[in-house]
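Omission of a single protein chain aside, the complex is shown with its protein chains in their original locations.
Just so it is clear, A and B label the chains in written order, and each chain counts residues from 1 on its own.
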Amino acid sequence: MLTNPERGSDEPLLAVEGLRTRFPTERGVVHAVDDVSFDLARGERLGVVGESGSGKSVLARSVMRLLPSAAWSAGSVTFGGRDLMQLSDDQAREIWGSEIAMVFQNPMTSLNPVMRIGRQITESLELHEGLQGAAASDRAVALLRMVGIPEPASRLRSYPHELSGGMRQRVGIAIAIACSPKLLIADEPTTALDVTIQRKILDLLDRLGRELDMALILITHDLGVVAGRTDRLLVMYGGRVVEQGPTAALFRRPRHPYTASLLAAVPRLHQPSHTRLAAIPGRPVDVVDPAPGCRFAPRCARAQARCTEEDPQLAPAPGSPGHAFACFNPVEDPTSGSTVPVERPRVRGGSVDAEASVVVS
Amino acid sequence: MALPTDQSPTVADAEPGTTEELTEPAVPRRIAAVDPIGALMQPPTSRRSRGRLGFWLAAAWIGVVALAAVFADVLPLHDPNTFTDLGPRVSPGLGRMDELLGTDVIGRSVTARLVYGARQSLTIGVVAVSVAVVVGSTLGLVSGYFRGKLDEVINVVLDSVLAFPPLVLLLAVASIGQRSVTTLIAGLAVLGVAPFARLVRANTLSLADREFVLAARSMGASNLRIMFREILPNVIPSVVSIVVLFMATIIVAEGSLSFLGLGVPPPDPSWGSMVNEGRQYLRDSPLLVFIPSAALLFTVMSLRRLGEQVQTRVARTRSNT
Partner (left out) sequence: MARYVARKLAHTVAVLLLASLAVSGMLDLAPGDPAYAVLGDNATPEQVEKVHEQLGLDRPFLTRYVDWLDDVVTGDFGTSFKTGQDVTGLIVDALPVTAEIVLLTLLIAMLVAVPLGIACAQNAGGRIDRIVGASSSVLVAMPPFISVPLLAFAFVLQAQLFPATGWVDLAENPLENLHHIVLPTIALALYELPVFVAGLRTEMVSTLQQDFILNAKSKGLSRRAVLYRHALRPSSFSIVTLGGISLGRLIGGAVIVEILFVLPGIGSLSVNSINNKDIPVVQGVVMFVAITYVLVNTLIDILYGVLDPRVKAGAG
């Protein structure tokens, strides 16, 4: 719905409008993605943040149109001028891998365990770029080198289980960027990795995005991953976008209570030891046959009667261009209400330059 | 709008963004190369939930067959081993019960032979399976509990039985004794001992280390008591879950042997020997082959269906405890 005003004149690379995805389950129909809209410009980096069950992974798959056959989907996903939702499987296959590619969360299960790594890379090259034999292998070696794998030529014949977790993820990335896609969707790319490796993988994604002029959708539950590495953020809860806008703006002044809680829940190094973590009470909602009202209301400290009766819609945040949130009782503007003194949070995995003052009254 | 389609199985994977644990992907189960259960019986061909109709049809058929076998003497049937007054190879016709399915090569009532054949097959099956279960379970219990040399010896014995393809073993055993039902039962039982012994042994091995066994021993329970009062009851579900399926296999095995002339001695009827007798007249009186074949087919199918149901039921109760 809201485009980034700085790039307003360019055609967005990806325009998602009213995307909905539902699954039938034994418990009922799960509304995994509920009316999500956003744009993505060429080379832009978008972060999608939320807890487990927020719908962020399903959103990624829905955008790519890679859902199981039991899923029902609606809305439009315009990519390169075409609506992906209207494409047949054959047409979609032309795009998958060559224009849009995905990196998966668990590098141990996302690589074929009985196929050599080189083959898993050259497969895409053969399919989309018509490279064969030595040409394909050379390109595969170059890709492995690009993602930082030492001795790439000898690694071509390795099997996934012969590599460490971080290496496997690099290979997964190499496979994804093999045909220089315009959009890379990374679904929790670092969750299954050691902390020390996480940063390297994220730096790698950064670098590749710049070198290949590739747009990036970074999906995670970890705020530290998106801080400083994304241009814009989508915060999801219960299948809906509750807040979106420039990353810096959201970190500096979150409006939706959920975003504010997420930020508050991050432990700060300068806090005294044994400070209680500001956890969000309750558990993530399971969106089956949802009732009207804000989905976060049951856990929200700022909930009012209206919150359980009406669905809040995304509305622009005054004074913050490109920033929107969906809340009837947003976190107060710090310049008007009582505030907690500004803190400089050290968020894991990257540097956060912006101050974040969090007001939860 | 457009319903996206793809070819993945219809599984609703609505698990967005769950964090998985760092675990090694499971190396595929090395199904034992010599799998005694599988070698003998066809494993269930589906674990899918099946229609209730199938179950009730199967139960009904088995019920009818069992009743007929038990009450054979009471039914208005001619002696299955002597010829009736109808003449040989008469087609089925309405009238007396003996006429319903016609007569066989020498004029005996097919109906009577079918019913008495049912009695033979079922009796042989039940006895053979019972012996196999009892002997096999005991061997397995002893072997798994005491381990060591005793285990080795029992294993060697079991493996030598398993070294022969099932039918070959049956042929060999059938050739020793007099052709009689007893020999037949003995042979089938020998065949069945190994898989049950293996199953019980595997279960015992894992159970013997558990705490409740330790607790019993610390209270002074004798080995015998532990084996039969503590371990055996926990092993029974596994045994029960394959017993019915195994019964189906035994019925087929008995049928094969009778077919080859090494089973139930003539003139007593067995479905297998009836098929063999009818073979010569396949062209002119195909029903002589088709009728006992159909009886066997329905019985085996029903037993398998019931057996699969037993398996699912046992598995379900297991997962609930």
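Here is the rule we use: a contact is a pair of C-beta atoms (placed from the backbone, for glycine too) under 8 Å apart; a residue touches a chain by one contact, two chains touch by 3 or more.
It should be emphasised that the depicted structure is a prediction, and the values quoted were computed from it without experimental measurement.
Looking at the complete complex, one finds that the omitted chain is in touch with A, B.
Residue B:F164 is the one among B:F55, B:F146 or B:F164 that touches the chain missing from this view.
Only one of the listed residues, B:A128, B:M247, B:V289 or B:L306, touches the absent chain: B:V289. Within the set B:V64, B:V134, B:L150 or B:A172, the residue that contacts the chain not displayed is B:A172. Checked against the hidden chain, the listed residues B:F196, B:F246 or B:F259 yield one contact partner: B:F259.
Residues 6-11, 13, 24, 27-28, 30-31, 33-35, 38-39, 42-48, 152, 155-157, 159-160, 163-168, 170-173, 175-178, 248, 252, 255-256, 259-260, 272, 275-276, 278-279, 282-283, 286, 289-290, 293, 296-297, 300-301, 304-305 of chain B touch the missing chain (whole complex, contact as defined above). Interface with the hidden chain, as seen from chain A, comprises residues 64, 66, 89, 93-98, 101-102, 104-106, 109-115, 123-124, 127-128, 159, 161-162, 172, 175.
The definition used in the following text is that only the chains that are shown with their structure count from here on.
Per-chain Cα centroids separate chain A from chain B by 55 Å.
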